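A quick write-up on the structure given underneath.
Left out: one protein chain. Kept in place: all the others.
Per-chain numbering from 1; labels A, B and C assigned in written order.
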Amino acid sequence: MRIGFIGLGSMGQPMAENLLQAHYSLNVWNRSAAPAEALEKLGATVCESPAEAAQCDVLISMLADDAITRQVIVGHGALESLGDGAIWINMATVSVDFTHEMQTHAAANGVSYLAAPVLGRNDVAAAGKLNILTAGDKALIARVQPIFDILGQQTWYFGSEPSQAVTAKLAANFMLGSAIEAMAEASALVRAHGIPAADFLGMLTSTLFNAPAYKGYGELIAQERYSPPGFKLRLGLKDIRLAQQAAEAKNVPMPFASVIRDNCVDALAHNEGDLEWAALAKVAARRSGLK
Amino acid sequence: MRIGFIGLGSMGQPMAENLLQAHYSLNVWNRSAAPAEALEKLGATVCESPAEAAQCDVLISMLADDAITRQVIVGHGALESLGDGAIWINMATVSVDFTHEMQTHAAANGVSYLAAPVLGRNDVAAAGKLNILTAGDKALIARVQPIFDILGQQTWYFGSEPSQAVTAKLAANFMLGSAIEAMAEASALVRAHGIPAADFLGMLTSTLFNAPAYKGYGELIAQERYSPPGFKLRLGLKDIRLAQQAAEAKNVPMPFASVIRDNCVDALAHNEGDLEWAALAKVAARRSGLK
Amino acid sequence: MRIGFIGLGSMGQPMAENLLQAHYSLNVWNRSAAPAEALEKLGATVCESPAEAAQCDVLISMLADDAITRQVIVGHGALESLGDGAIWINMATVSVDFTHEMQTHAAANGVSYLAAPVLGRNDVAAAGKLNILTAGDKALIARVQPIFDILGQQTWYFGSEPSQAVTAKLAANFMLGSAIEAMAEASALVRAHGIPAADFLGMLTSTLFNAPAYKGYGELIAQERYSPPGFKLRLGLKDIRLAQQAAEAKNVPMPFASVIRDNCVDALAHNEGDLEWAALAKVAARRSGLK
Partner (left out) sequence: MRIGFIGLGSMGQPMAENLLQAHYSLNVWNRSAAPAEALEKLGATVCESPAEAAQCDVLISMLADDAITRQVIVGHGALESLGDGAIWINMATVSVDFTHEMQTHAAANGVSYLAAPVLGRNDVAAAGKLNILTAGDKALIARVQPIFDILGQQTWYFGSEPSQAVTAKLAANFMLGSAIEAMAEASALVRAHGIPAADFLGMLTSTLFNAPAYKGYGELIAQERYSPPGFKLRLGLKDIRLAQQAAEAKNVPMPFASVIRDNCVDALAHNEGDLEWAALAKVAARRSGLK
């Protein structure tokens, strides 16, 4: 089985590397050359175009957003090149609407489409410990399960429609944004009463909120360490917007999502879009007149 | 050292029992007689009045709210009875303003006041595993630390002002309300897309949100099990209101708290105030037209 | 018919003056002496205490808030002095709960209680053009209607319970706060797109929103003229809080009220509490990074 891997950013690169380590044959393509060349030393076939990379049985894409994915996979002929009977697994976080659109394009080319967005940052990807959220035809998923087993620690199934995996992923990112905003507001409250945020967050994340999401973001907020960003605030806003679109498509009001969005926009207005998403704590502190 | 214990509800009763098991001499008083009588068999001295119970070195109170605490401790002469050099530890969740008020009353009677609200429900109290949030004079806290060590697994210190422990507790309850509301909205979103809430919440609380707060409330939401309540929604609303007051006192805007409050009010309008706080998920589902 | 008038602030003073001009016999009392002395020249009897001023048939109070009204009218013996068969008309904006409390106090002294809060600022009061919102016993209102006809241009009736007039007044002030916040946000939006706020607000208040509330506040926002304040932001916040309490008492979620409250708190955190309420436009601009 030959795999094509398109999109070798901070997530895609370690994922592709893990597949090579597991002795899969890999075609790789990336907009900039450097990440592909690094993989070449591990045995990857570096391709000149998305279409060339897509000459494979299973194409994995891990691109930044809807527009880039559309351009690279549909615009540059990868889908046609992929051809009849092949599988395209989109592991990036995209929109529900885009998922429907790509399914249609894939089907028109005889290609089966799977959505498999992941939970975990690049260190988790490197360790092969991602959580993979998937949805679609179960027989199809069974065929690519060995790939998922290399990339992740567990595969979660959310239904027969690929868009359901996307929805679950957007809901998970909304949960992260909510955790950050809640810590941001609570930290402003305790700081305004003379309690160091670190004292409060330390207690919280050692007790009731003793979970990776809280420990990680809590530490960043306690230390006010928003740069370099692990996940940029402006990308957090993008995902909240996608969650809101998915919600609106089914008439689900999400007032917490609205608050997060408004506060992300406030951050952008203060040139904080390229900071870590946890910089929502700066917004809460600023509005409270702290520091 | 003789301890007075006033307020033997679902939290106070197991706490008092643990102190008796640790061989402390205990005066107990409660509005209804039954819980006091049960403790009598374990060696407690059942008192006829708060004032009688307060003939001790350390008075612990665990009463429902500001008004009842004011009435029982100040109104019924317990403070005067407690007298010079004694310590009053208020372990209930009360307001910041009330804390200042009680400090003043205590000082006027030569009594030292400590705030020591707790994290944990009655099963945690029974196991002596509470987390105790405290603030105030450190020498004073050192004197009662042996008591805290019986009641809880850990004592957390938030500053020299008793109100700081109260603020930390209100901030923690705000975090719980935020966790519930976030799961409520996310569950509505995934359900509207045909994903069982249990599938999503199961994944979430096994991975990034693998923490007691999420596992506990997540299971209640997944199973839509809101009765009997562990913590009533109307008490959740009360604590959010106290958090908002504490925030307003220091000019901290908390838009998440506002959303939680509005949705709790929506729940009350639908006779859901005596359900479990997690019934915020019913509000999110109803607004989305689900079920 | 002798009238007692207590509270000669920026509203009460011109109201009392209008009653004197209409040849009513007036007892007046105020915490500071100056406003009372000015009225003395117009024929008012300046009293030494609230109780002395309350030796009359109809007592009108126009005091700053619940606490001051309670202290002056109940605490200083005015109610007892007022006595059997007299009428107390509270024309200030107070809370619903306080209204119930005062009714009980009044009834215990054989006094009939009317709530009659007003719409209009001090220039409107001076012109005798207030809108008077009232509720309570209709026969009672008929008896004091001649007084209302001097003070206002129209009397509006909202039901048999005095608290209903209070609710209508709080709802009206909520409407004002909403108008200000909407103009604040819209002004930030157009300014961010290079349109002077004055151009947009000028168009708006000449067309669809050609109403006093919008013309007045719109002009303040267009000119960024927030000082001296006509109605202080911190008093606006107070009234929003009272509206929220009235709403919560009947289980009415009011998300707009929550937004206004949060933004008023943001303003207070930036020392803008003593500016005009329209300074909510400063909050919207600041959050957008404007100026």
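What we mean here is this: a contact is a pair of C-beta atoms (placed from the backbone, for glycine too) under 8 Å apart; a residue touches a chain by one contact, two chains touch by 3 or more.
Quick caveat: nothing in here was measured; it's all calculated off a predicted structure.
Of the options C:Glu17, C:Glu52, C:Asp66 or C:Glu185, the residue whose C-beta touches the omitted chain is C:Glu185. One chain of the complex is left out; on chain C, the residues touching it are 96, 119, 131, 133, 154, 156-159, 161, 163-164, 167-168, 170-172, 174-176, 178-179, 181-183, 185-186, 188-190, 192-195, 199-200, 203-204, 206-214, 243, 246-247, 250-257, 259, 262-263, 284, 287-289. Although one chain is not drawn, its touching partners on chain A can still be listed: residues 247-248, 251-255, 258-259, 261-263, 265-266, 268-269.
Listed here are the chain B residues that touch the chain not shown: 255, 266, 269-271, 287-289.
Keep in mind that, in the parts below, only the chains that are shown with their structure count from here on.
Mean C-alpha positions place chain B and chain C at a centre distance of 38 Å.
Here the CA centre of chain A is 38 Å from the CA centre of chain B.
With touch defined as above, residues shared between interfaces to two or more other chains in chain A number as follows: 255, 287-289.
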